[in-house]
Each structure stands twice: as structure tokens, then as C-alpha cells.
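See structure below.
With one protein chain withheld, the remaining protein chains of the complex are depicted in position.
Here is chain A:
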Amino acid sequence: MRKRNLRMSLREQEGGHHRSDSEQQANGAPRRAGFQPIVARDWPPGRSRVAPGQTQRPGESEPDSYPALVGRNAAGLLEVVVETLAAEDMGGLKRKHSDLEEEEEDEKWDWTPAGLRSYQQALLRISLEKVQRSLGPKAPSLRRHVLIHNTLQQLQAAIRLAPAPALPPEPLFLGEDDFSLSTTIGSILRELDTSMGEMESPPNPVASPSPQNEMMPPADPVFLEALSSRYLGDSGLDDFFLDIDTSAVEKDSALPPPEPPRSLFCAPGSWEWNELDHIMEIILGS
């Protein structure tokens, strides 16, 4: 089905290869129709920055790159000279030729159970890296988090269904008891929620990791704490707030007042961040 659609659109392109589409619609009109550039600007277009409330003459701040008009051609169409300015270098981010990419091509992909499992594990690894990377000074994208979470749940379900491979995989994926992904990511979502400022009165039992526990096993609460500590600073202080009745502060109206400070006590990203690196190294078995 897919191939058929592609061929169809190719045929369309073939038909219009020498002429533009709209010219065909014009029934063989002699003029060359189609979209022409009339303006092309780099960003920002003006040199001066006008503060709100101030006035600015229109056209005053235009740089010299304003297109100069050359004149009409024979067909009566306006011509525009576009001064080319070098576009910002985006860093030349070309497609990575990771192992995964090569494995993706249908001809080469080996869909044996072992191959499938390795694909799933690679996806898991990528997803976890994404979750870790999304912790930063900027507020995270909830949409991205939810989509990654849902994908992880599918992966988890698929791994559960798939038979265990003969060779032991990376320690990370040894049995779901050691490493409950959905719980982890779900907890991260919850921590995200509290960091965004919503006060939830009922504390989920899974939400209270043993804050003083820095030991590795079980990986779940420590991993959770390490990942979420970026938001809450010292998540150990959560316990102090669990007893406080926050219903008075609970807000369903559209204008929530500022919530009580939770992260004022700790400097975010100090020892917790180093701890996170350490933990991730151990988990990923690097």
C-alpha cells in the first residue's frame, strides 16, 4: 500500500517535471507560473531593537539586505534580487550512522528473537538516555515525556512477552523485578508534576522512596531519586511535607497562587548530579 502511494506521487512529479504545476492549470499559458520568491530575510531583520511603547519608523531599521528590484522582465513579472547572507551554522548535524540505523534497513535486519531483543534493548537504552537528558534547567516538555513513557511501556510489554534469550543480556534488562521501568518513569512523571507546581494531597505509596538510602539495590527508588532530584533538590525533604495538609493550598481554579517553596533548602544539582552519573554508569554497565 505504501509503495503504491509513493509511485503515484512520483508519477505526478514526473508529469510536472519540466513545468510547474500551476502553469499546467493555466492551460499552456506562455508565462511561467508558480511560486516565486519576493522576499527572503535572515533573522532578525532589523538592527535596532525597539522596546515596547517606543516608536519606530517603518522601514527605518531595514538592513542593507533589503532586496533591490531589478525591473520587469518580458513576461511582466517582477524580479527580485535576493542578497544572500550566510545562514547560521547549525553545527552540521548530519544523520548519525549508529548501529541501529544500519540494522534498521529491511534487507539487512535480522528478525530472529535474539535480533529482536537486541533491537528492543537498544530502544530501551535510547529511551532511558532521553529521560536522563531531559533533566535540565529548562522545564521539560510534558508531551515528549508522555510519549517516551508510553513507548517504554510498550517495550516493556514486548520484552515480557518475548522468550528469554539464551545469552544473558546487559544487567539492566535482567528481569523486570530488579528494574521496574514503568514505575520509574511514572514516578518521574509525578515528580515532574510536583516540580511544575501542583500540590497533590494524596501521596502515592510508591512516591516515597527511602531518601537516605544511597545503596544500589533496589535500583528502583535510588534511580528515581537520582533522576528526580534535579527538580526537587533534595528529595529527602519530601517526607517533611507529606504530613502537611495541603488541601488549603490545593487549587482547581485557573489561577493558581504560587505554591509553598519546596526546593528553597537545597542547591539543585550538587552532589545529586554526581551521584546520578555514578548510578547511571553502574546501571548501564559501562
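As a working rule, contacts are C-beta pairs under 8 Å (C-beta built on N, C-alpha and C of every residue); 3 or more make two chains touch, one makes a residue touch a chain; residues count from 1.
Simple rule for what comes next: contacts and distances are computed from a predicted model.
**Student:** Pick from "Serine/threonine-protein phosphatase 2A 55 kDa regulatory subunit B", "CSEN protein", "Nuclear pore complex protein Nup85" or "aldehyde dehydrogenase (NAD(+))" the UniProt protein name of the chain that isn't shown here.
**Tutor:** In UniProt, the chain that is not shown appears as "Serine/threonine-protein phosphatase 2A 55 kDa regulatory subunit B".
**Student:** For chain A, which residues lie in contact with the unshown chain of the complex?
**Tutor:** Contact residues on chain A toward the absent chain are 1-2, 5-6, 9-10, 12-13, 16-17, 20-23, 25-26, 29, 31-46, 48-59, 61-62, 66-67, 69-73, 77-82, 84, 87-88, 90-91, 93-96, 98, 100-101, 104-106, 123, 126, 130, 137-139, 141-144, 146-147, 149-151, 154-155, 158, 186-187, 189-190, 192-193, 195-198, 200, 204, 206, 231, 233, 252-256, 258-259, 261-264, 268.
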